[in-house]
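Structure provided below as structure tokens; questions to follow.
A single protein chain has been removed from this complex, and every other one stays in its place.
Lettered A, B and C in written order, each chain numbered from 1.
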Amino acid sequence: MQLKTFPGGLHPPDNKQWSAHKPIEDCPLPEELVVPLGQHIGAPAVPCVAVGDLVKRGQVIGEAKGFVSVPVHAPTSGEVIAVEDRPHPMGRDLPAVVIRADGEDAWGDLLAPLDIAIAGIDELRQRILSCGIVGMGGATFPAHVKLSPPDEKPIDTLILNGVECEPFLTADHRLMLEESDRILSGIAVLQKILGVRQTFIGIEANKPDAIERLSRACADLPVEVIPLEVKYPQGAEKQLILACVGREVPSGGLPMDVGVVVQNVGTCAAIADAVLRGIPLIERIATISGPALVEAKNLRVRIGTPLRKLVEVCGGTRVEPAKIIMGGPMMGMTQLSLEVPAIRGTSGLLLFTADQVSTRPEGPCIRCGRCVRACPAHILPTTIAAYARLDLFEEAEAYNALDCIECGCCTYSCPAALPLVQSIRYAKNAILAKRRKV
Amino acid sequence: MIAAVISLGGIGLAAAVALGVAAKKFAVEVDPREAAILEVLSGANCGACGLPGCSAYAKAVVEEGVPANLCSPGGQATIEAIAAIMGVAAEAMVPQVAVVRCQGDNRKAKNKFHYLGLQDCNAAQRIADGPKTCPGGCLGLGSCERVCPFGAIEMTADGIAVISRDKCTGCKKCVAACPRNVIAMTPRPATVHVLCNSHDKGAVVRKYCEVGCIGCQICKKTAPGAYLIEDFLARVVYEQEQDAAPGIEKCPTKCIRDFALGYPEGSSFKAAESRPEPEHAA
Amino acid sequence: MANQLYLSSSPHFSSGESTDRLMRQVIYALLPAAAVSVYMFGLPALVTLLICTLASIGFEAVCQKLMGRPRTLGDGSAALTGILLALNLPASSPWWMSLIGAFVAIVIAKQIYGGLGCNPFNPALVARVVLLISFPVQMTRWTAPAPLSLSFDSVTSATPLGQAKEAVMLHGALPADLAAGFGDFFLGRMGGSLGEVSALALLLGGLYLIWKKVITWHTPVSYLATVVVFSGIFWLVDGTRYPDPLFHLLTGGLLLGAFFMATDMVTTPVTPRGMLVFGVGCGLLTVLIRLFGGYPEGVSFAILLMNAATPLIDRYTQPKKFGFVLEKA
């Protein structure tokens, strides 16, 4: 059978063999946790604890500010030793609450579990907000916002994203395999909130065990597991919707414009914890991998754990890493040091050696068209990039620069080693900045 | 002969009538002053006036009464010409020149990481705030050089921007292009500048840059009144600039430079060309 | 810190594909055709190949030196241009003609536009056309195949396309024995420029490129299909005046053009739809020029004309962007 997919995209080597078979391990508590107040898209949280305060695990330490914002919780019990700017995965120092763990890891007062048969929809949404749930695929968009579609946009389909198309990463894979019951509970909550019954779980065909397990678990539910072709970026929201239900989200629009809400499987599991057990988002599963590491692992990590700790748990490094990437190799962010903490969007940590770092100088574009064929947004990356380099942003915009989803397929496929997606991003920023000004 | 005259005349007459009718029908009003102003403007379309191009500025002057003294590339002559066209008094404009407030090239200042990718300052700045450790240092990837409409900026081999005082017209394009605010507009007569943009404490600056201002106050002490120290960074008080010379000599990190005596190391620009104009030219 | 880390914008992974590798693959794909030409025409063919290739590399080096640009001979593009140029020349071309050709191709058609990736016209074809117009006698003195000949004084012979055109012009009909030579055409036993002669070798090279994913099928297939269909129509209308499609396919530079020149990435469209348009345009123009034009062969002109149209084709064949919806009126 032809597997479902989208036009465009490419097949980078998936490198999942290092960690795919490794069961999830709990990462031990570090002595000190740095919990950034901005870990999501939107306004950062406002700290509500002061230096010297004793906090319990799960206690709110930063409050949401505005609609597109979420609170931040203490990942363990201990003493607040600083509220100041600390290195953040974004690459600069940003406000954070620093907690010295007392080792007892004692829970604070949790919110009462909700019964979804009784609880109102607003109550459920409020709970998701209070527990600080954000999109855990990496975009970290507050989940309650996504689950509050306006009335004029009726939702009829829920899609769970279990694609995990980034090479190396296996965190979602392990989650689906080992903790499918959390995901199923989460689906029930999401179905209730959105008032939908039609639900799909999209999984790339390179995870047959996860597909089988979820298919069996969902046999009696109105949930269908869809195996998808192994292709990057199959997990990009709009591409996933097209593959699963054949609807194309209009350019500049959102999934809700075609009646769909997409949630990552990790987010779904976190929602289940929040609603059914009252547990806020203070930990997540992350894949620690890469050739510079002694052993690749899937770890359950407390938010705020320094990356150095994760590396230690994996047996340290074989060689000096040349590049530290938070997230996957296609869309992840390089890090300045291992001192930055893991945050809610940390789906993985990759350590590359000098061999994996391509320092090949860029050449001229030979117009081979590989980027055009690979582009899942169906734009002309090389043309936009050429205009961006000359600061001709109006032309770049006319060539649909704003439709770029920054998946990196163009740069990946470029024989001239041109930083295409970076140029397009540069043009996008300039175009959006100009729009804001006007 | 007569036939020739009549027929040609007839053709001409017919054409004239047709054009006359058309002129009425398709009349477009243009203020002649607009064209006149456009004529005297530099035509660089640099945007120094804050409007998108010379013709937009000409239109704005005529129709919206925008001041006549905004064309910095044209200088005083242009201002007077526009004022004459508009029948208003010419207001003086202090001519300005852009200065790169950094000398920390790749040999003198440290980087915190190797940057790979698009060779553009604004793109590099988005990756962990740029590779240069100094938060205010020139990244040396030439974004300002590319936007300069007058070819007044060059990048040295060791990666720092230098602006020619002869070619710079003060259009401010480079100021807008620089992500780290390294370039400042200064009054043209002043040639002495502190070439550093770091507000870090002296001890911190010393760690990452050989030629950064460490806020040691020596310049202020040796040339009283000519320098100010704000936030661990010295700057020249341009009104008292004539007294600044002793401070240059004494500066321990050599971050103060008199452009009348020479451009930073590695630049191809010659100081001899840049004799300062008479004091207070305006 | 001992070693500084590398930081960059995503992605941090690359396919490992490189310009050098692509160019090398194309050169490999041309080797069978070059070998056949050397076999068929002997030493003169080898000399022409060598002069063109070496001169192209030399001119490229000199240009880059003069313009103060980095030397990029390693990317193989100059050598490729040289080989393509040689394959477009008759075996009997004098050395100075090869030299002029290489100069035109590298200096005028490529380097003054800024080097690799910037030339709007296929350099080898520009050179061929310049030579054809400047030295029509030398450029149309085709030698008859004489396997492994070491002699420079060979027997001249017309190309099949030339024969056909002449016959139609003089007698209003094709020569009767035209179809007799298909086997020879396929293997390369006919007069023509170096790279025109063996359909088999060219086909092998072309398929190799498609197999290696250096080029896509779009341009060659649409080009050849258009030639077959368009020439087929004329052949059906009047078979005595217009040769059949197979004749068109196997003779002249069509296969060389379709697989190696019309797929030159720099001078042809980047969009898949654009490549189809490009191929169709080339096909129509080739047949038109072959049947009705002043020149017996139309491949070079057809490709150059479509090269000129490439920016426009790219502009109007942009893929439909993801989520494209018509504005509701």
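Throughout what follows, a residue touches a chain if its C-beta (ideal position, glycine included) is under 8 Å from a C-beta of that chain, and two chains touch if they have at least 3 such contacts.
By definition in this document, contacts and distances are computed from a predicted model.
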| item | value |
| --- | --- |
| Which of "Cytochrome B6", "Branched-chain amino acid transport system permease protein", "sn-glycerol-3-phosphate import ATP-binding protein UgpC" or "Ion-translocating oxidoreductase complex subunit A" matches, in UniProt, the chain that is not displayed | "Ion-translocating oxidoreductase complex subunit A" |
| Chains still shown that are in contact with the chain withheld from the display | A, B, C |
| Contact partner of the left-out chain, one of C:Ala55, C:Ile106 or C:Val126 | C:Val126 |
| Hidden partner chain, touching residue among B:Gly12, B:Pro52 or B:Pro224 | B:Gly12 |
| Missing-partner contacts on chain B, residue numbers | 3-4, 7-8, 10-12, 15-16, 18-19, 22-23, 26-28, 55 |
| Residues belonging to chain A that touch the chain removed from view | 386-387, 390 |
| Hidden partner chain, residues of chain C it touches | 67, 108-109, 111-115, 117-118, 120-121, 126, 129-130, 133, 285, 288-289, 292-295, 298, 300-302, 304-305, 307-312, 315 |
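The rule is short, and it goes like this: only the chains that are shown with their structure count from here on.
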| item | value |
| --- | --- |
| Pairwise touch network: line, ring, star, complete, or other | complete |
| Greatest separation from chain A - chain, by CA centre | C |
| Chain occupying the middle, per Cα centroid | A |
| Contact-richer chain pair (by C-beta pairs counted) among A-B and B-C | A-B |
| Chain A and chain C: spacing of chain centres that average the CA atoms, whole Å | 48 |
| Interface hub residues of chain A, defined as touching at least two other chains | 91, 334-336, 357-359, 419, 422, 425 |
| Chain B, residues touching no fewer than two other chains | 112-113, 116-118, 123, 126-128 |
| In the complex, chain B residues that touch chain A | 112-113, 116-118, 120, 122-123, 126-129, 146-147 |
| Contacting residues of chain C [partner chain A, same complex] | 2-3, 5-15, 17-19, 21-22, 72, 75, 114-118, 216, 265-266, 268-272, 275, 314, 318-325 |
| Touching residues on chain A, where the partner in the complex is chain C | 10, 12, 91, 167, 238-239, 248-253, 320-325, 327, 329-337, 350, 352, 356-360, 363-370, 372-373, 375-380, 382-383, 399-400, 403, 406, 408, 411-417, 419, 421-422, 425 |
